[in-house]
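Apart from one protein chain that is not included, each protein chain of the complex appears where it belongs.
Chain nomenclature is as follows: A, B and C, assigned in order of appearance, with residue numbering initiated at 1 for each chain independently.
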Amino acid sequence: MGYRFISIDPVTRVEGEVRAVIIIDENGEVKDAYYQTLEIRGFEAFCRGRAVEELPRITSAVCGVCSWAHHVASGKTLDVLFGREPSPTAKKLREIAYFMQIIDSHLLHFIVMALPDFALPNAPPELRNIAGLLREDPKVAVLFLKSRSIIKDIEEVFGGKPIHTAFVLPGGISRRFKEEDLEKVDKLTKELYDIIDYIVDYFNKKILKSEIFQKYLYDEAYMLKTYYMGIVGKSDTLNFYDGKLKIINSSGKEVARFDAMEYTKYIAEHMTNWAYSKFPYLKWLGWRGFNEEYLVRVGPLARLNVIDKIPSERAQEEYKYMIEVFGGKPIHNTMAYHWARIIETLHSIERMRDMLHEDDLLSNDILNLEGEPRYEGVGVIEAPRGTLIHHYRANEDLLATDVNIITPTTINNAAINAELKKVAKKILSDGAIDEASLNKLEMSIRAYDPCNSCATHYIDLGGKSLFSILIVDPNGRVLNKVELGSREVMIGCRR
Amino acid sequence: MEQPRIGVFICHCGKNIAGIVDVKKVAEEVAKLPGVVYVEDYVYMCSDPGQQKIIEAIKRENLNAVVVAACTPSLHYETFAKAVEAGGLSRYRYEMACIREHSSWVHFDKKKATEKAIRIIAAAVAKVSKNKVYEPITGKVVRKALVIGGGIAGMTAALDLANAGVPVILVEKSPTIGGKMAMLSETFPTLDCAQCILTPKMAEVARHPNIKIYTLSEVIDVEGCIGNYRVKILKHPRKVDPDLCRLCSFCERVCPVKVPNEFDRGLSMRKAIYIPFPQAVPSAYVVDSEHCTKCGLCLKVCPVNAINLEEKEEIIEEEVGAIIVATGYDLYPGERLKEYGYGIYQDVIDSLQFERLLSASGPTKGKILRPSDGKPVKRIVFIQCAGSRDENHLPYCSKICCMYTAKHALMFKEQVPDGEATIFYIDIRAAGKGYEEFVKRVQEEFQVNYIRGRVSKVYRDVNGDLVAIGVDTLSGQRITVRADLIVLALGIVPKLNPDLASKLKVPIDQYGFAQEVHPKLRPVEVATGGVFICGAVQGPKDISETVTQASAAAAKALELLGKEYIVREPLIAEVDRDLCNGCRICLTVCPYGAIEMIEGKAKVNELLCEGCGACNASCPVGAIQLRNYTDEQLHLVVKAVLRGVA
Amino acid sequence: MMWEPRIVAFFCKWCAGSAADLAGVSRMQYPANIIPVIVPCTGRISPRAIIEAFINGADGVLVGGCHTPNDCHYMAGNFKAFKRVYLLKKMLKQFGIEPERLRIEWISATESQKLVRVTKEFVSQIRELGPLMGEGDGEA
Partner (left out) sequence: MRVMGKLKLAIVYGAICGGCDVSLVNTGEKLADVLEKYDIVYWGAAIDGKADMLEKLDKIDVAIYMGTVRTESNLKYAKLIRDKADLVVAYGACAVYGGIPGLGALMEPEEIMKIVSSTVTTESKEEIDLPEELKLPRILPTCTSLVEILDPDVMAPGCPPGPISNDGLLKVLIDYAAGKKPEGKIIFGEEQSLCHECPRKPKDLSKIVMPGIYRLHEIKLEEGKCFLEQGILCMGPATRAACDMPCIKNNMPCIGCMGPAPGVDDVGLKYLSAIASILLVDKEKELLENGLARHLDKIVDPLGMFYRYTLPSSYITKLSIKRRKKRG
């Protein structure tokens, strides 16, 4: 028997290049779907032998979109490895700076990656993007561009560089926060608040209510009943920076709660030869393939599923409303990731605004050099895309001997594959292929805001660069190809 | 640069080279090297006919570079350099390739020796092809010297120079020259009176036509380099005109202000207008501006109107070719030795104070009386190594204490024959002509009680006696000695303020003594050219050593000042100012302080650079290069010796 | 033809260089694999030049200078050389190149015996390590 391969290569409007391959059997049924990430840089490998205290400025390059997440997670790992408790001031400043990362990434994704699908559903590909948005809805696009520079400025105050920053040190941060820094950030934060305020409003009115969003939101195909994992703060409030890890099952029941250092008891990874990226799974369940009831998801939606409360006024309201709309937790609708992202953005700016008025931010006590090194450390943080884990071991010279990094996109990897298959079944079973239907496939992927630079800090796919449907015989030999427009397509198959 | 036309001249050195190295083969191979247009070999290149061949070939073949492959350059570099110049080429366009010492003489295997010779020559060819022509560097020498410090060291050096006809500027901080030696009573081991041998010298200095003395003065700024320094001297006001003052002492009598006399180390008082001691030079009164109340009484009584209380300080600028640093020493502050009660008990004094007690011109006219009550002293204790050879104070040996303490004991016994003198010591160090004999004499003839051991504590008991407690490390017994007077042989510390040191670029060792270039071979020179050191500022030493070193320093200075110009090798470091970023790494590694920052970028002082190339290898951007051994040349040389390998 | 180690020896002209002259004058024998490059001072030798030697086919590099602490004609050039070489060896190891291929020795102008001993030792050491670039390469 033969298969057809549909390959979308690269999947666009996601960070880093990936390939989605749908395999259709002779009956035109979707047999399998692969979301392949195919690049290697080899961080786990070349981080070995590095001076461990340098890792925050090395691992931040795992991802340029969430470089702060890696930088701070790495710093937290070193706190543990060096046995140092960061001073309260340092901790607060890290947390405040880190809200910037969440807002930065969430806005970027929502406007550039996601919005075009809902704001310009029928635009041609070359206009289904920020440029098209500028024509269609200039205000939101312009505000977005403005927000970029504000965010950049704030990140610069904290980290010098907005991307691949120099900020966190084991046991604290690099420099004292000055009066003028505080004033500047405070001013910018207020401006940013207004922009976010508008965007939230825009989402609620224009997108959330829109027919197309509603359609996808409640579409069975874009729904996975999975486990969810995320960090929960005190009394299960939303907290990106620290707290315990909590896992709930698809019916919302808490099944695990643990400290970062214990993560290896709960999480393991599956590796295949068709993707360089791994597939983390819940250790006690074992690897059960892409079987949704055994998968775990992380990220904005997962976080809102595991927590009970958001510790900021307006975001909490939105959160309550969201749950009300879905009639309770957990919410399985993948498209709700977009919604969750908006709520988290709101929370971040609110919380940030408030924290800027807490005391001792200007204290000189920013670095704690005391403490006994334990030569191993795990640091966990909620990155924009979900739970991010750094784990280092070091020798007596404090050179890294083992580095393990599990990124949110990697964790979602299995779910993305499962959902891709589901969606593919729905829209491709008739065999009709067009750009629009392919974009529908991509949308399911995009919802997770997969960051393949992240997921593929070890591997990333350059891969085949043709979008094509091929017929191959059972041995995988190509039998035939057909052109369709700019693309090679072959329909039908041979026994 | 024009296309290289290199001529290679291979010497057989009789059989010395040709016996092992296949010269013909070498000639063939070398002829193939890039830039080589002419190759000639000859039995003895260094011979006249050999040199002639080079001279002629340069002209005939119009060569613009020459390599002579022969013996080691240390033997014949100059020989061939002359030949090359006779041929009309610059010596900097010539290199020697050592194929005798480095090949034919150290290898039996002809084939290998030949191949190696070729590689060695190839290196020289590669280097010379990039050599540039430079003119020798010349710098004018100002025939004038600056001597800092008017003690016995400075005075000696100044006199030696002046007598050789060199104008000298002598700068002394205090109101008079003479230094510490002027305070001394007698000098060991000969016991001739310090004043008697010193004051004539002071007078000589004073009236020497070539010596200009600035007292109450300090050097505040130094610019320039070897042969040509510009110095700024700050002259504090004396407020008495030395030319007018007749030493009538009226002013002193009427002056109402009394302060401790530093010349007697506080054992006597003086007025705010005073003369340090009768033989002071310049021979004039001086106003102690710090304590003077400007009451004006002195003005009224001065018969010659020599006094001007409004006189201001002035800054004098001088140009000199050489600088001699002779700032001398101080005693280690006795207060730091709490256990000895110095500064607590009046009758615990230091060695210089004791010298003043012994001095006929001293506060007691030479009588040994207790400072506290003026009673004669019957029992005296000397504590040696007070501060010296002590990890908590001065780890080093102050060298002269053993000797002067012996002298002190002797002079005490001469004055108080029935008195008892006890000396606590760790070791007796009496290395020097007649020194050991002197100590023996003190121990035997004068029955001075030498106890080997440290004093752990000094206190005053109920009867008002001073008590020194120590341990005799020979007998192991605890010893208690009662005394009317206790003399501490305080250690010697250098007297060179770091600020002046850094202005003079004089390196300082961990104790603050000036660091000579080489302890054995260059004991009076420092890294900075044209600056010399002598006396106790370089390390503890007695008068005779000091005088010797002072003359040595003077001689070294003369060597420099004897020339009208200094001529130096031009093969030094050079900065590409476009590439330089002013990171200062070259300044840091340069051992001669030959690099300075000009407008934020490095610049090499041609007269100071010795051409070691340390800066070249340290520069992170390759902005500073060693002339005729640039990075490019070094890499070409490396390639050349490895030709045909990789 | 059988492989012969190729060794570049950077000698300062004051100490190691003079020792090489003396070795010649005393007609001592040492392996011809050593090719001297005379520099004013070991402080002149840049790591870059040492690597240049390896790039051009040297199997080993020997640096010969004046004894510490006080023999250096330029006061402390030998210390500069020592620090650079020490750190470079450390780094070569990280690159998978045997640090033993780089060696620094203090050889005074009178120590021609030491020069001979060191060169012999070094040549046989490099012989054991084999050619830097693998067999069949860089033969004499």
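One rule holds in what follows: a residue touches a chain if its C-beta (ideal position, glycine included) is under 8 Å from a C-beta of that chain, and two chains touch if they have at least 3 such contacts.
All figures in this text were calculated on a predicted structure; none of them were measured in a lab.
Shown as candidates are C:F10, C:F54 or C:Y74; the residue that touches the absent chain is C:F54. Within the set A:S210, A:S363 or A:N404, the residue that contacts the chain not displayed is A:N404.
Per the touch definition above, the residue from A:A61, A:L182 or A:A221 contacting the chain not shown is A:A61. Touching the omitted chain from chain C are residues 46-48, 51-52, 54-55, 68-70, 76, 79-80, 82-84, 86-88, 90-92, 94-97, 132-134, 137. For chain A, the residues touching the absent chain in the complete assembly are 3, 5, 7-10, 12-17, 21, 34, 36, 38-51, 53-54, 57-58, 61-65, 67, 78, 82, 108, 112, 124-131, 134, 145-146, 148-149, 152, 156, 159-167, 169-171, 174-176, 263-264, 267-276, 278, 280-281, 283, 286-287, 367, 369, 391, 397-399, 402, 404, 406, 439, 451, 453, 458-467, 470, 472, 475-478, 486-487. Although one chain is not displayed, chain B still touches it through residues 502, 510, 576, 578-579, 581-585, 587-589, 593, 596-597, 600, 614, 617-623.
We adopt the following convention: only the chains that are shown with their structure count from here on.
Measuring from the averaged C-alpha position of chain A to that of chain B gives a distance of 70 Å. With each centre defined as the average position of its C-alpha atoms, the distance from chain A to chain C rounds to 55 Å. In chain C, no residue touches at least two other chains. Taken together, the chain C residues at the contact with chain B in this complex read 6, 8, 18, 20-21, 23-25, 27-30, 32, 35-41, 43-46, 48-49, 52-53, 55-58, 70, 73-77, 80, 84, 133, 138, 140.
Interface residues of chain B, counted against chain C in their complex, comprise 72, 74, 98, 100-103, 105-109, 112-113, 115-116, 119-120, 123, 517-519, 527, 589, 591, 610-614, 616-618, 626, 629, 631, 634-635, 637-639, 641-642, 645-646.
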